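Shown next, in structure tokens, is the structure this report addresses.
For this view, one protein chain was removed and the others were kept in their places.
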Amino acid sequence: MQIEIIINDAVIIPPTDTIDSGIGALAEFTGLVRGEENDRPISALVYEAYQPMAETVMRRLLTELAAAHPCHSVRVQHRTGIIHVGEAAIHVAVHAKHRAPAFALLAAFMDRLKQDVPIWKIDTLPA
Amino acid sequence: MQIEIIINDAVIIPPTDTIDSGIGALAEFTGLVRGEENDRPISALVYEAYQPMAETVMRRLLTELAAAHPCHSVRVQHRTGIIHVGEAAIHVAVHAKHRAPAFALLAAFMDRLKQDVPIWKIDTLPA
Amino acid sequence: MTVLYFAHARRISTVAQEEITVTAPLSSAEFWDLIIRRHAGMAALRTSSRLARGNEFLPADAVIAPSDEIVIIPPVSGG
Partner (left out) sequence: MTVLYFAHARRISTVAQEEITVTAPLSSAEFWDLIIRRHAGMAALRTSSRLARGNEFLPADAVIAPSDEIVIIPPVSGG
């Protein structure tokens, strides 16, 4: 499985992928900053990553998950720094032959990301 | 839940949605035409829809599923006519506060679509 | 009664739509008997297809009125 991981401060703009003729399914998740955190209105979240370890852990998670859910490729983009309400903190795109492994890998990756990948919301900016 | 359904011959170009400040999750599925059907190489599939009933059934399915998996909005675009390899036959976008209901509604909708919605692959064009 | 044929059903019937005069209500079984008398090839779709009316699938015990528009829905394959 091809794995591409991008962790930086840039606005997330998912590229238009060239679609291999064996790909029948593209499952995507975008995590967006909501206008409240712990029931208080906010204008932005601030994310921090321990970049080399975050990338290593994501890559291992994805490789593990691909054994159970064979997919063609995964691209993860995680933004850091100040991210305003309505903007994307993460975008994950999974290409596969069929939709079932694409959905399964995507959902499982998001669960594990939130347990094991060294990225943190370190602050909120008030509304 | 807001529901938007578009069934026509146009190339599917998902619009850029304005993100409500309550939305934390966007789950999307794109179904792409693969280069083979029943193990034979093809250049395109031809889809047909019984449009009014397809829309009615989709809307009811989505409303049913939203009771179990509350989401903010769903947009379904299903293309008909000749769709070439690598092009999208369907795109579904689900916006929700959190990712779990978005994933659940999206996956369940795709399963039910393939059982109950009067849309058919009626032909293949050879490679 | 108006009958609409889609996908494989249309390929067999060779028409998208036809008017069939019936003088009394029909059960689903009587409807299929009638359709197969007109288009013998439709026998192949009888067990796998569903019937619809007014954008809803017909329940098995539905009664079809002479004025109804009935749609034959072969197994679907969208998405």
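When the chains are written out, they are named A, B and C in that same order, and each has its own residue count from 1.
Throughout what follows, a contact is a pair of C-beta atoms (placed from the backbone, for glycine too) under 8 Å apart; a residue touches a chain by one contact, two chains touch by 3 or more.
Note that the coordinates shown come from a computational prediction; the quantities given were computed from them, not determined experimentally.
Chemist: Taking the complete complex into account, tell me which visible chains touch the one left out.
Modeler: A
Chemist: Of A:44, A:71 or A:117, which residue touches the hidden chain?
Modeler: Of these options, the touching residue for the absent chain is A:117.
Chemist: Tell me which of A:10, A:53 or A:127 is the one touching the absent chain.
Modeler: If we include the chain that is not displayed, A:53 is the one touching it.
Chemist: Tell me, which residues in chain A touch the chain that this view leaves out?
Modeler: Contacting residues on chain A, toward the hidden partner: 31, 47-50, 52-54, 56-57, 78, 89-90, 110, 113-122.
What we mean here is this: only the chains that are shown with their structure count from here on.
Chemist: Calculate how many whole Å lie between the centre of chain A and the centre of chain C, each centre taken as the average of the chain's C-alpha atoms.
Modeler: Whole-Å distance between the two chain centres: 48.
Chemist: Just the number, please: Cα centre separation of chain B and chain C in whole Å.
Modeler: Centres of chain B and chain C (C-alpha means) sit 27 Å apart.
Chemist: Can you list the chain A residues in contact with two or more other chains?
Modeler: Expected reply: no residues.
Chemist: Which positions in chain C are in touch with at least two other chains?
Modeler: Touching at least two other chains: none.
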